Structure formats: structure tokens, C-alpha cells
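Apart from one protein chain that is not included, each protein chain of the complex appears where it belongs.
We just call them A, B and C in the order they show up, numbering each chain from 1.
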């Protein structure tokens, strides 16, 4: 299996989004300019976790067989294969935009999920929005390829609010990082 | 209506409890020695509230007609005619004893309730136990003769945790103060 | 095989959610595979940001969650979609108000350095900017800590001053200059409580003897407090903490446990108008606290809302005995506050503890139970939409 070139991830993340993405993405871009641009990857642990995610090829899990690509407010949306928490899409945000009143953490853990529309595995950054109280809408617990906490780079129980003003967990995003293979 | 002699209240409260009270009272006495003895009445506002309670003779309320004298874990126990919150009797304490992990506030508001067994009206100090998180058992909202917050001496919405180490509300006791008439 | 059944239920639920999402115009992500076409393009990487907040809209409701277990927090729900729009952190027992720009949120709250112990800090926290983020705090000399009460915190109608009711346990009102972000004055109001701002810098408070305290300020910023006459009988039929007041016009409706509405034009010398009865407005006898009379009475946690433009008073009403002023409403009564007539009696799907009405030309009526928000049409009583909420404490809508 080809290992992911993590050094290109930062560059990829700073690239403009393709034009075909929606109006909501335009809002997200604006949001990203208003807060500090997500510094990614920053920590050595993040390189390790991206490598992990690429290594554990997510073929044929129970989740991936039932996943859908239409509704980002449902727990079985394809990107949420490893999400644990409240979907930001149900809290006034989106899959890559925190609701007003919260801030995206620059750190996250990384999983990989299969998109049923193209059968490709993508790296997904499960990034927490921090600062407001727990949103309590659309609580999902998907654990595909989630690792124990002693392997934190792939663990969804850590509160990933390092680097923000607050450790108060509000909701979780599923930001598309790139192809896993 | 005879106004209550509030200056005697303090003395009455420091008196030993009558022998016929239960084992639980012995525990409560012990508890009272372990914490600072409840300084009552301390504040000018407390004299005012005792006077209030004695003034508003609690005859013939909906609550008093349905009240019982057997079960201090039920909202319709006679002493609870003006209680708003969790019964300490359901939280590891009693009507006059805070559960371990919490402390009785030296301040309280005072109501008066009719005891159906002797048809007498008694002054009841609704004293909050403070320090632990809200108990969340036996939540009652009885409002006989409860006054608005701008008349705090008879208001059950104020968090009566003045004078304790913590303002964290845990549960409410209904301590028998004496006859209202 | 329970697992299979569970998956099927999830799939069904997601179809439902999809229909709702589509109906509300939510963005639907799909990389639909063109039949027989080339492989779909690889999805592009995304950046993470914050959804901008352009200000509270006329149909948005802001509510604080009830204290105790949920421990505070403020949420904004769009009445047009019944969806959560934004959330702001707060302590438990907080109050809050929006600046006239509808973008700046002030939160009056209390913290201890070690959760329930340590050093106490009373602050007015400021949220705003493009993403409703924290913009600092103003330290307060004290605050009342109590179950939620609307009139413990308010702004002057121009948004220049904040007024925070303090009870330590001596009652006072803290006046905060929001331009300089400093406490301007601490005004003692012995025997009184709550705060109802009027005019440019004045405020009134309700007093334990049935009168009002009226505070006015001189050019040097010094406050003088005077008492009005007693206008209600506090021992037998007190006015509720949760009366309504329109800060813009200074018109207050102080409503008693028995449903007597005392209209008062707040001013340096308040004008007391003749009281009228909610029950008489409905063609019933006036309620009384004597004899255990069962009748329709106002009650709940925030039982009244006032729509200035149409002079309409909304009241949560229930059938009950005296001293039942905290029982939730099974009906919302719509009253004309000028003619003292009942216009409508609307059923609510579940007994409501709080009511609110928007101030715009096409108003929405909100009824809140312990766990549901019902969005209603104030003119037809129809339930337009609903959403589950955390137990609500206080509500605010945009003033116009």
C-alpha cells in the first residue's frame, strides 16, 4: 500500500476549493479567513495519525456497506465512519465549518472512509469545534478503525481542543483531507 | 393574628431535640456538631421572612388539603408546602440533614405549612444544601405562599447558599422551626 | 438479528432527515455518479472555519438552558426552520441581552476559579464580531444567583448602559457603561428588587411593600432613588417577577398572581393606569386567592410576552387554585392591551412554561415546554413547526 505523503497535506489544505462546491463552502472559506487558517499538519503526532489512517484500509466494514452520500445530518453519512460526538451540521455549522460561538481546533484525529459514490477511500480529519457547551444534536458513535487512547492519533475519545482558547467540546466536523490511497 | 416572636427562634433552634425523635435525628445532631452550628437567625432579612411566614396563615390551600405525614420522600409531604427543588431525603440526607459531600447554608427562606395530624401551622425553614451538583432526585415545585424575588425573605428561587463555601445547589431541606401561631 | 433491524431503522430515519433537509434548503452533498460516464472526479480537500454570524434575525429566538444539571449555555434557534443556528457558552444562573445592533450579546454570569469553589468572579461577558466570539469581560461587583428571572439584567434602549440586579444579600443595581466597558455606579435599592430600565438612563424596581423604586441620575452620574405609592397588595396578590416591560416605550404591565394587569408608564414620575383582569377580559369573574377558587390563572416560568406594534399581550393560562402561579399554561391567551379584550385562546400541544413573540411585521409566537419549542402563528394559533430543546431558562427575541 502506498503510504501517504503527509508533507503535501498542508499545501493541499491551503489550496482553493474546487468551484463546484456549494454556497456553504463559500461561507466556510470566509469563516476560515476570519479565524486563524487551520495550521495542518502541525504536530508530529498528526503525521503519525495520517499514516495510520492510510495504512488501515477501510474496506468492507459494516458502516461502509450502509453509508450514504446525501444527508450530512445523519450518522450514516459516509464521512462519519469514525466520528464520536455531535455532528456540527446539526448545530449551526457544517462538515467543515464550526457553528457561530465555537472555534475549530487546529488538531484532530484522522480516519479514512470509503465514499460509496466513487468507491475511493478518503482521509477525514475529525476536527472538534470548541468553546460552546456540548451541542447535543445528532449524537453519533461510529468506531470504524478507531484506536485505543494509548494510540491517540487515531482515537476519538480525546477532546481534540488543543490550540484553541477553550477545551469545552461543542461538536465534531468531518473535514475532507484527501485520498487515502 | 399573633405575630411571631422571632427573637426566641434562635434559642429554640439551639435547644436539644426531644427524645422521641428518631435515630436519624441523632445522626443529624452529630452532623450539626461537625459543621458550624446553624447560626439562625443571622440576617435582618431572616427576621422579616419569619414574620412574613407567620403572617400568611396557610389555611385551606390546595396543597394542605392533599398533604400527608408519612413519607418524607414525596412532594406532598406536609412540610414541603413551599419547597422548590430536590428533596434532600432522596439524596442521602433527610429533612434536616444534608447528604455527605454537601453543606447546609446558614441562610434560608421561611414558609409555614399545616401539619394534618394536629392541624397546627408550623414555620418551616427551606434550607439549601450546597457544594455538590444538583441531586436531581425527587424534584418538587410547591409554591404555597411563595413570594416574588423582590421579596426574597419568602422566595424559593434565590439560591440560598450564602455563608457556605460553595454556591452549587444540591438539594433542599425542610427544617422544622416551630409553631407559626 | 437486532443489528440488521437497527440498521434498517437508521436508514429509514436518514430518509426522513433528507426530506426535511431538502425542504429547508439545506445543502445536500452528493457526487452523483453519471450513468455510464467516466469515473467521478476525486473530491477536493477542504479547509475548516467558522460559519459567520450576521446578527440575530427577526425570527430567531435566543434561549438559555435551565440551570442545575445542564449548567447553562445560550442557544439561538431560527423560528423559520426550527433549527439550531448558534450556541454561546455561559455559566449556570446567567442572564443575557442583545445590543440594539443585534450582533453583540452581553452575558451576565458568575464563575468560581475551581468550579464550585475558589475565588468568585461576577462578570458581564461580551460576545460579537463576525463569528459571535468572546470579546472579553467586564468585572461586576456582585450578582443575584437564582433560578432564571428575565428582569435581573437589561440594557438601556440605546444600548449604552447595562443594568444588573445584585443580591448579596443586600439588593442593588449595578449600572455598566458599555461604551467604556466600566461599572458606572452601584445603586442600592433597599427593600426592592429586579430592574426595568426606562428613558435614557433611568430604571425602576419592584418593592416588597407593593411600591416601585424609581432611580434617576443627574448630570454628574449620581443616582437618586425614590419610592412611588403602593399600587398592589404584596401579601395577598403580588405582581409577578416575570411581568413584561417594553424598554423602548417605558410601558410595563405588572401582572398579579390573580391575573390583574397593572399598566405603568415608567418615568421619573410613573403613571399608574387602572388595573384590569385577564379573566374579566375573557368574560369570567376576576380570579381571587380566597377560598381555593379553581379558575383560569396566569402561570409558568416566563408567562407573558408583549407585541408593541399591535399592543397585544400573550399570557400562558392554566386552570388552577390560588398559589398555582408557576403551573405551566395549557392555553395561550391573546389580549388587546388597550381595549382589555381577549382576542384568542390558543391551545398549546404540551403545557408551556415560557412564551415569546417576535417584534416584526410577520410575527411568530414561541411556546416552550420542558423539552419542546413550538413555533406558532399568533393570529391563527396554528403550530407551524417544532424542535426538541434543552430545558429552557430565559428567552429573548430581537427588539425592533
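In this section, contacts are C-beta pairs under 8 Å (C-beta built on N, C-alpha and C of every residue); 3 or more make two chains touch, one makes a residue touch a chain.
Because the structure is a prediction, the values reported are computed rather than measured.
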| item | value |
| --- | --- |
| Selected residue (touches chain absent from view) among C:51, C:91 or C:358 | C:91 |
| Contacts of chain C with the absent chain, listed as residue ranges | 1-3, 69-71, 89-91, 109, 111, 113-119, 121, 123, 134, 137, 294, 319-321, 330, 390 |
| Positions on chain A contacted by the hidden chain, ascending | 43, 45, 52, 55-56, 60-63, 65, 84, 107, 131-134, 136, 141, 143-153, 155, 157-159, 161-162, 165-169 |
| Absent-chain interface as seen on chain B, which is shown | 12-15, 17-18, 21-25, 27-35, 37-38, 62, 66, 68-77, 90-104, 115, 117-118, 120, 122, 125, 127, 129, 131-133, 135-137, 165-166, 168, 170, 173, 175-179 |
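Operating definition for what follows: only the chains that are shown with their structure count from here on.
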| item | value |
| --- | --- |
| Distance between the centres, which are taken as Cα means, of chain B and chain A, whole angstrom | 52 |
| Separation of chain B from chain C, taking each centre as the mean of its C-alpha atoms, in whole Å | 31 |
| Separation of chain A from chain C, taking each centre as the mean of its C-alpha atoms, in whole Å | 35 |
| Multi-partner residues of chain B (at least 2 other chains) | none |
